[in-house]
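Following: one structure in structure tokens, then a few remarks.
Shown here: the complex without one of its protein chains, the others still in place.
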Amino acid sequence: MKKSVWFLCILIVLSMVLSACGAQATEAPAPAEKFRVAVVMPSAINDLAFSQSMYDALVRVQTEMGGPDAFEFVYSDGMFVVDDAAAAIRDYATQGYNLVIAHGSQYGSSLQEIAPDFPNTSFAWGTTVDTFGQPNIFAYEAASQEGGYINGVLAATLSQSKVIGVVGPIETGDAKLYVDGFKAGVAATDPSVQVNVNYIGSFSDVALASEAATTHISAGADVLTGTAQMVVGAIGKAEEADALWFGTQSNQTSLAPSIVVASQVYHWEVILNEMIGLIKSGTLGGRSFTANLANGGEVMEYNPDYALPADAKSLADKTVQGIIDGTIKISLP
Amino acid sequence: MIQDLFSVTVLIGILASGIRLATPYLYAAIGETFSQRSGVLNLGVEGQMLLGAFAAFYVSLRTGNLWLGLLTAMLVGAVMGLAMAYVTVNLQAQQGISGIGFYLFGLGMSDLLFQKLMPTVETIRGFPRIYIPGLSDIPGIGEIFFSQNILVYSAYLLVPVAWFVLNKTTLGLKIRAVGENPDAADSLGVSVARVRYFTIILGGTLSGIAGASLSIALLNVFQQNMTSGAGFIAVALVYFGAWRPIGVLGGALLFSMVNALQLWVQVLNIPIEPEIAVMMPYVLTILVLVATVSRVRAPSALTKPFEREN
Partner (left out) sequence: MAESTLAKKRTSWRIKLEPRLDEPPAWYPAMVSLGAVVVALILGGVMISVAGGDPFLSYAHIARASFGDIGVLSDTIVKATPIILTALACSVAFRMKLWNIGAEGQFIMGAWGASAIVLAPVLPAETSRWLFIPVMALAGIAAGAAWGFVPGYLKAKFNVNEIISSLMLNYIAISWVNYWVFAVWTEGGFQMSPKFPVGASLPRLSEYADSFPVLRGLTTHGGLLFGIAAAIILWFIVYRSRWGYEIRLIGDNPRAANYAGINIARNTILVMALSGALAGLGGMSEVAGVVRRLQTAPIAAGYGFTGIIVAWLAKLNPLVIILVSILFGALILAGREIQPSGIPKMIQGTILVCLIASDFFLRYRVRIVKGVEE
């Protein structure tokens, strides 16, 4: 038992030392008019995929609203452990942030339990449509099947070999929506085109994702797409083989300027602005939002360095219009 | 469907993928073979690989010089090896546990550097493929064996070199003696500490190259936690290969090819759940261990710190 005593000593001394450091660094309370947002994200803010799309959107909102004095945001990234994330969400709520965003469908059940304890804080959960019927939870999602569909239409048009490869992480959520939309787009344009899908079972294994791309290329694919943060390796393989690439989540043109045709980019700021407006007028939740092509929450960004044939571009534009006005319905499995 | 698996395209694809995927395992596992043969289990390989991968990528990106990047990765690996050697040899810390510490350090530090130094994911032009004249034109074989990049070739070259060093040189004799019977080696005037320092630092250097082979030769990109457990697999491969470089080579190839096969199974629409397919390489590793383990024995002094009797 002696040992337990000295471990307790360490615990106490350590916490005192750390708190002493902490005391001087505590910031002064923020002025009341400043809008404060905290966000919890599963991967790194610079992953060029799901997490970065939210980070970039927050930066844009901050610029629009007049900089850090009017709009402050903090983030916890790399939160792939759900109960770490839950603790972070609770902590941000305790610190009085106006809006706490849980940017990942896996955080849902945590949020459902935390939100009732902080009735004056607004929470947002994505990607989902479920607010749990609570008055202080907003839900948001991206209709990633829409951009997937456009990418699929273009991919089917541009493919010479009539074989297209898809690299996905795990068959779920945003990735599944995107892939299903993509397949629907291909099938609607040219049913003879074959789409091979490869879910590699990991969000982080860059090596396996790029080998999956190589496998698709060996199987005859000349157009590739993929979703989640580990596809950055696959894009390199596509470039090496001179196969075309379609991106999603963030604009991936910078990774391979010669072969990226288009990226579906999430502009969460459209939704964030709506939420912020509602919160300022006293509505803290209870609604769900979808980022889609019609409301500008999803934008097709084309690579200016890739010479997209004019007829393909006009087909894409027509399809975008069709989805917006509802003449094109995307049927998912 | 299932018969498509046996077409030439698929077989060549699996072999070529397997050869590439095995490269980082080879560097890391050969390095680990040296340290284990001298009696030190280094479980920090994953961390050394991650830091090596980042160092190589970042230096190459900023200077445009891949060789400088590779050198930095080796240096970073060696420094981590040096720290590991000090902790396990001088301070006689439990090796497996301190290895986990080095792993966490490398994982956290590479992540920290990645986020502080790079605004977003970037790509570079890595080591180009080298087409060996004549040989690379042979259909099938050429694509598999003779059109890879320099780090892939040298990984395979490392296997016979490691075999030669371990089995045919005085240095190899010393390493094996220190791993089997450090007391006897010590009484014959071999410095156990010095040999172990050498093998651990060598292991770290090779792990650094293993990381670099991913970030500046095979994938040409750095992403958070990009090695995704390859370092731990490399340690497993040393056991799998029964502490012999040739066995490690066999294990690395087998593991990589089963992984490549798993990718093809999905592409060919063979109705196996992807999650089940992903399990295959690991199940196979266990089965092979069971099948071969009765014939081999680990170095006797593995994981035991050395202390001279007074």
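Per-chain residue numbering starts at 1, and chain names A and B are given in the order in which the chains are listed.
We take it that contacts are C-beta pairs under 8 Å (C-beta built on N, C-alpha and C of every residue); 3 or more make two chains touch, one makes a residue touch a chain.
Keep in mind it's a predicted model, so treat the numbers as computed, not measured.
Chemist: Decide which residue listed in B:17, B:35, B:60 or B:110 touches the omitted chain of the complex.
Modeler: B:110
Chemist: Using the document's definition of touch, tell me which of A:173, A:247 or A:297 contacts the absent chain.
Modeler: The single option touching the absent chain is A:173.
Chemist: On chain B, where is the contact patch with the chain that was removed from view?
Modeler: 47, 83, 87, 89-94, 96-98, 100-117, 192-193, 229, 232, 235-236, 239-240, 273, 275-276, 278-279, 282-283, 285-286, 289-290, 293-294, 298, 306-308, 310
Chemist: Of the residues in chain A, which ones touch the absent chain?
Modeler: Output for chain A: 1-11, 13-15, 18-19, 21-22, 24-26, 40, 44, 74-88, 90-91, 94, 105-106, 108-109, 113-114, 117, 128, 170-173, 176, 201.
The rule is short, and it goes like this: only the chains that are shown with their structure count from here on.
Chemist: Just curious, how far off is chain B from chain A if you go by their C-alpha centres, in Å?
Modeler: So the centre of chain A lies 33 Å away from the centre of chain B.
Chemist: What does chain A use to touch chain B in their complex?
Modeler: 43-48, 52, 77-78, 165, 171, 196-202, 204-208, 210-212, 214-216, 218-219, 229-230, 232-233, 235-236, 239, 254-256
Chemist: With touch defined as at the start, can you tell me which chain B residues reach chain A in the complex?
Modeler: Contacts found on chain B: 9-10, 12-13, 16-17, 20-21, 24, 111, 114-115, 118-123, 214, 218-221, 223-230, 259-260, 263-264, 266-269, 274-275, 278.
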